[in-house]
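Comments concern the structure below.
With one protein chain removed, the remaining protein chains of the complex are shown where they sit.
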Amino acid sequence: MSDTPGAGSDVDDAAAGSGDASDAPDVSDRPPIEPTYSGHDDRPHLSQIQRQQTPYTESQVIMSTVKVVAPFALTFGLFVTFHGADSPGGGFQGGAIAAAVVLMIAFAFGIDATREWFTNVVVVGLAVGGVLVFGGIGLVGLVDGGTFLEYARLPIPHPVKYGMEGVEILGIAPIVAGVLVGLFFLLAAGFDDRDGAGTETEIADATTDDATTEDDR
Amino acid sequence: MSIADLAIAGGYTVGDVLLVGAAGFVVLALGMLYRAVVGPTMQDRVLAVNVLGTNTVVILALLGAALDEPTFLDIAIVYALLNFLMAIAVSKFTVERGGVL
Amino acid sequence: MALGSLDPVTTARVVLILALLAGALFFTFVSMVGVIRLPDVYARAHTASQADTLGAGFGLAAVALTLGWQGASVKTAILLFFIFVTNPTAAHAVARAAFEDGNVPWTEGDERR
């Protein structure tokens, strides 16, 4: 959900705490702070204010674990991408693992923070770039008088091996990663058929458009 | 010769023993499936499926060692990654039914 | 070729593999019994995060010992590390979700099972 208040915070906190102000006893178990006034008696101190509601905040434990795991998982995803020939793997699988890393970060940090980090430009760029590379490599053979994706006509040493690797690594993997993340963002944006909900769904709409563009291709 | 092909008793190899161990894990997984089906809460099911996933990882690793297929371990790593992803994703989804994604 | 005719190092290795496998099966069995028997999701999460992690640890150690000193056993070690890092976090995530759902932990004398 793009309209989560405080989605993605530092600390595991009162999550179900969207209780009414009248029954918000969770205020009392906060660590007390010593009120030190210097002539501001007209203003209540923070500790005396009944909190209206508490935003859902992410679990610090999950966030830190994901922080540790994510680089290794992404490295593994790229390893799988690069080693399609001699082990189970390849562009599709590697791209899916890389996308899973983004999803993991999204679940740990909240969707808003993830979107700020992994912007729509990157999502679309991955998918479009992958398609362009795929098409480009494929068209070389066609231009040279052969058939589409005829690796043997590529002007590089070991054209069949490196041509196929290039399509796998630079073509299929980014397409899969980009489309998976785009679809996830699209699902996370949800659907809102209420009237006048536009302000809340601006980000959601923006991504919906982007993701739709990808899907149309 | 890998140690998995080593005969230890009655013509059975270490690999055979590992296969039997993997079968044992499958039987135990069936027991856990009970909790995944019965619940009663969503979290119970997530937990049971998470335990099942860990079991699956071990089964994959045992099969990889017994059948001398080291590539099974790559699959096991991916499975472990997805298992973790599943647990945090579904458990978060159960809070306010995905309203806090 | 019987076990007794092998060199002592290999014998010790085979015995260790069998012991680790037995330990893995035992702790996974404990985990299964716990998941079925214990009264509520918090108590079940204990066995899920602990007995099962230890069972998986033993199982993967047996696999690493079987594979010996090669690239694949490095992957087993990575898998082992990964499971030891992520399993408690997954159990925490599930328990936290239950807590946020307002699920009160079962205590002694509580009828709800």
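We call the chains A, B and C, going by the order they appear; numbering starts again at 1 in every chain.
Convention: contacts are C-beta pairs under 8 Å (C-beta built on N, C-alpha and C of every residue); 3 or more make two chains touch, one makes a residue touch a chain.
Going forward, contacts and distances are computed from a predicted model.
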Identify the UniProt protein name of the omitted chain, choosing among "Multisubunit sodium/proton antiporter, MrpE subunit", "Cysteine desulfurase", "NADH:ubiquinone oxidoreductase" or "formylmethanofuran dehydrogenase".
"Multisubunit sodium/proton antiporter, MrpE subunit"
Touch with the omitted chain, as defined above, among A:L74, A:V140 or A:L154
A:L74
Where subunit A meets the chain that is not shown, the residues are 1, 3-21, 23-26, 29-31, 33-40, 43-47, 49, 51-61, 64-65, 67-68, 70-72, 74-76, 78-79, 82-83, 105, 109-110, 112-113, 116-117, 119, 121, 190-192, 194, 200
It is residues of subunit C that touch the chain not shown, namely 26-27, 30, 33-34, 37-40, 42-43, 45-47, 49-51, 53-54, 71, 74-75, 78, 84-85, 87-89, 91-92, 95-96, 98-99, 101-108
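In the analysis below, only the chains that are shown with their structure count from here on.
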Topology of the chain contact graph, where touching chains are joined (line, ring, star, complete, other)
complete
Determine which of the two chain pairs, A-C or B-C, is joined by the larger number of C-beta pairs in contact.
B-C
Averaged-CA centre spacing for the pair subunit B and subunit A, given as whole angstrom
27
Rounded Å distance, subunit B centre to subunit C centre (Cα mean)
10
Contacts with 2+ other chains: residues of subunit B
74, 77, 81, 84, 88, 92, 95
Expected list for subunit C, residues touching two or more other chains, is 78, 82, 86, 89, 93, 96, 100-101
In the complex, subunit B residues that touch subunit A:
71, 74-75, 77-78, 81-82, 84-85, 88-89, 92, 95-96, 98-101
Seen from subunit C, its contact residues with subunit A in the complex are 78, 82, 85-86, 89, 92-93, 96, 100-102
Across the complex, what residues on subunit A touch subunit B?
1, 4, 7, 15-16, 56, 62, 66, 69, 73, 76, 80, 87-89, 93, 97, 100, 103-104, 106-108, 110-111, 188
